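Encoded as structure tokens, here's the structure I'll be asking about.
Heads up, one of the protein chains got dropped from this complex, but the rest are sitting where they should.
A, B and C label the chains in the order they appear, each numbered from 1.
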Amino acid sequence: MATERDLVVLGAGMHPWGKWGKNFVDYGLVAAKAALADADVAWRDIEFVAGADTIRNGYPGFVAGSTFSQAMGWTGAQISSSYAACASGAQAMQSARAQILAGFADVAMVIGADTTPKGFFAPVGGERKEDPDWQRFHLLGATNPAFFALNARRRIDVFGDTVEDFALVKVKNSKAGVGNPNARFRKEFTLDDFAGSPIVSDPLRLLDICATSDGAAAVIICTPEYAMKKLGTLQGTVRIRAVSNTTPTYPQVRLELPDIATDSNSVVQAPARGFKDSIAYNAYEQAGLGPEDVSCAEVYDLSTALELDWYENLGFCPEGEGARLVRDGVTALGGSKPVNASGGLASFGEAIPAQAIAQVCELTWQLQGRSDGHQVENAKVGLAINQGLFGHGSCTILSV
Amino acid sequence: MATERDLVVLGAGMHPWGKWGKNFVDYGLVAAKAALADADVAWRDIEFVAGADTIRNGYPGFVAGSTFSQAMGWTGAQISSSYAACASGAQAMQSARAQILAGFADVAMVIGADTTPKGFFAPVGGERKEDPDWQRFHLLGATNPAFFALNARRRIDVFGDTVEDFALVKVKNSKAGVGNPNARFRKEFTLDDFAGSPIVSDPLRLLDICATSDGAAAVIICTPEYAMKKLGTLQGTVRIRAVSNTTPTYPQVRLELPDIATDSNSVVQAPARGFKDSIAYNAYEQAGLGPEDVSCAEVYDLSTALELDWYENLGFCPEGEGARLVRDGVTALGGSKPVNASGGLASFGEAIPAQAIAQVCELTWQLQGRSDGHQVENAKVGLAINQGLFGHGSCTILSV
Amino acid sequence: MQALSSDTTTLQNVTTTERIPAVEGWFTTSEPYTLIGAKCTGCGTVVFPPRSGSCPSPDCDGAELEPTPLSRKGKVWSYTENHYAPPPPYVAAEPFEPYALAAVELEAEGIVILGQVATGVMAADLSIGQEVEVDLQVLYRNDEGVDHWIWTWAPSAPKGSA
Partner (left out) sequence: MQALSSDTTTLQNVTTTERIPAVEGWFTTSEPYTLIGAKCTGCGTVVFPPRSGSCPSPDCDGAELEPTPLSRKGKVWSYTENHYAPPPPYVAAEPFEPYALAAVELEAEGIVILGQVATGVMAADLSIGQEVEVDLQVLYRNDEGVDHWIWTWAPSAPKGSA
């Protein structure tokens, strides 16, 4: 049961994902206005604006909270600008949530938008020996797909997964994405398509790896009191049951982006629960819910194989058995545990600061039965999970 | 009187300001360990780490909360990474404060560090027509000192200030800074030194404008309950009475960095209280205190003339009369309203994400009577105020 | 060119073919030189630099803004003089020559706009409240030798010549 600490998602809005190279603010404005309209709240009434930053768009990207506040029209609202790589949207969510629960605001906007501007895409310049991102690129040429591939290879050699299992994830997600008007790629892929897809980082092919996209998402969250005043009832409202914000515990013995080495477990023993398991665990604890309660989940399928990991981290199956779930259709739309009914990153491509917020939009609409074309039947509890570079784990649980 | 919502500053630590070009993390570690030692708290006990970001140090700078958590040793703590230009430290402070007041942690670290790495200092590359920072640099060559100078010129022509009044601010602050072991420049300047100082942006000379520095600062903040358990009493503890986090209200009719134009007041009337006045006002409101209660203040003297503005924004005197306060020694150490007893930015140079946290360190020590060499007599209430580019206004009020 | 220049020069400039602006759509490149703002079709408020997609007023839902010429003349709100070359992306002349900047208030629009002051006019020549008007001058010449122009604030001619 939701408590008075469980804030309400009053409205959600997105700019569809795609690739146009426009100013990221333009996308954000569309999402912001859509979320406000969905919540039936005036911009002037928003007391706190939590922006998720983008680091490839100059100064305005670094101060997303300010940028969107000014673009919508300065109201004197409080703001924050958060960065946590792929988990930036979830961090912005937690920023707004904490400000509200601390009593500094009753209603807040959480917003993120991204674009791939022309003319500069390389990592930040300069020689920085202490920057893990510089280390892995300059010294090893270890790209993101390379890390995904190390992980995928483990699954094959240790768990007996096949590359077809990975491809099945894309087949499943692309099929669901066809029904989602906010998705960028609305094309259903088949196993046959994989044969023609070039290997990027063995064993992963181009089709196994998510693209980068332009896009924007925003949600309006508020206290139950505020929602009650607005709606006259809390019946049917989507409640935020948990936002976990988890970092690793030393020693972190699993090689994770962007580090080129793990911690050592020679002196201090590794924690019983690994980092990725703890992300979900902390959220379940906070919500008082378990994997059995989840109606649908949005997980970060940066690669196809990675989605299988999440099944296990989320407790949907024991470690090493993730492939069975996708083979048996358990995680397909229509299965008993639908994962990425939105189409996932496979259908969206990642718009970094917007993506975790988009997950919340998707779940909100699923729980409200508004996901025409890719609706999960009778969804009551939705979960979104992701992991950002540099130890940023986030998991959000919503219920209706 | 402090309430149970007024968190406790349990410890404060700094790395002295200077210019060595080392990795910013090295400075931060020194500050973090000093703050923990000052608070007598083990790193393992910190539940939340709020990092203030630096944008000139690659990826680790963008995820300061993570970077310092990993450098100190992953503990699974919650983290945040905030950016708000010069107000980043204050935003990190508010991030930690909200998390604690929301019940997600009892004790938190707030930390910021900066360096000026070799080899890249220019604004982020690329042509970004919509980025005010690109606009002002590329199209107008309007540097930060140029904006400070526009403001200083107004003071001269409208209020009758003189360049000697501005110089007096530096004379006062440099004198105080001599007694502060954390200050970078520990040299007393006289009015005579100004004659030899080159004009940077007329009417401001090099000595009127603050340098950029390396440095780090950290504070440990906690609930009163936590402090009580730790100390057995709250007597003599420094309490956080307010952290205002203020943005402008449309139309913003004062030209502020980095915008090349103000908003228009042709259709919507300007708010009665200007942006910079509202920063202090909101903090006073939150604290239930007024300018008359302030024992000492740390203000952002990015330029000498700007300090005079703050006197007025803080209500220490009516608009246009700031110069009188410095002429009469009111704001000098030993005066009735000491401002920048630390030596201010004039003596420190700005280490962007660390500076607002350093202000809190300074005030904490002042209120505890630990500022040997630059102690304000009988300090009971301390206030720190700053303004970051892109409408980030922050004001922190502490009391003992 | 400055508004203070002779009629002959003015005539030359009028007949000059297209000037390349350093930024598209913010000012006219033929006389009469004006800055171009954006006006919200909903509430009528004005914004500079021009933008699209969203009215800057928090109380207006307007998403349509149309280009609007701003007052050619305004009054100096404040001014300064740069004595050091700004860093890139500014393209500084070598050797660097100090230049003045002025923030100018346009009364009708209720807006203050910053700009470089016409070459040769320095801080000593300026005062708060002084009337200035929009002019154009070369901001930089690119690697292909093409001049890029920018607006400037130029003191209005004593006799009020445009």
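Please note the rule applied: a residue touches a chain if its C-beta (ideal position, glycine included) is under 8 Å from a C-beta of that chain, and two chains touch if they have at least 3 such contacts.
Predicted, not measured: the structure shown is a model, and the values here were computed from it.
Colleague: For the unseen chain, which displayed partners does it touch in the full complex?
Modeller: A, B
Colleague: In the complete assembly, which of A:Thr115, A:Asn151, A:Thr304 or A:Ser347 touches the absent chain?
Modeller: Only one of A:Thr115, A:Asn151, A:Thr304 or A:Ser347 touches the chain omitted from view, namely A:Asn151.
Colleague: Using the document's definition of touch, tell me which of B:Thr75, B:Ser197, B:Thr212 or B:Ser266 contacts the absent chain.
Modeller: Final answer for the missing-chain contact: B:Thr75.
Colleague: For the chain that's not shown, point to the residue among A:Val178, A:Ala211, A:Leu231 or A:Val253 touching it.
Modeller: A:Val253
Colleague: Can you list, in ascending order, the subunit A residues touching the missing chain?
Modeller: Subunit A touches the missing chain through residues 121-123, 127, 129-130, 134-143, 146, 149-151, 153-154, 157-158, 198-204, 250-251, 253, 255, 260-268.
Colleague: Using the touch rule from the top, list residues of subunit B that touch the missing partner.
Modeller: Interface with the chain not displayed, on the subunit B side: 26, 29, 33, 43-44, 70-75.
Convention: only the chains that are shown with their structure count from here on.
Colleague: Most central chain by CA mean?
Modeller: Centre-most chain by C-alpha means: B.
Colleague: If you average the Cα atoms of subunit B and of subunit C to get two centres, how far apart are those centres in Å?
Modeller: That pair's centroid distance is 34 Å.
Colleague: Could you state the distance in Å from the CA-based centre of subunit A to that of subunit B?
Modeller: 34
Colleague: Could you tell me which residues belong to subunit B and also touch two or more other chains?
Modeller: Subunit B, residues with two or more chain partners: 123, 127, 130, 134, 250, 263.
Colleague: Of all residues in subunit C, which are in touch with two or more distinct other chains?
Modeller: In subunit C, 56-59 touch at least two other chains.
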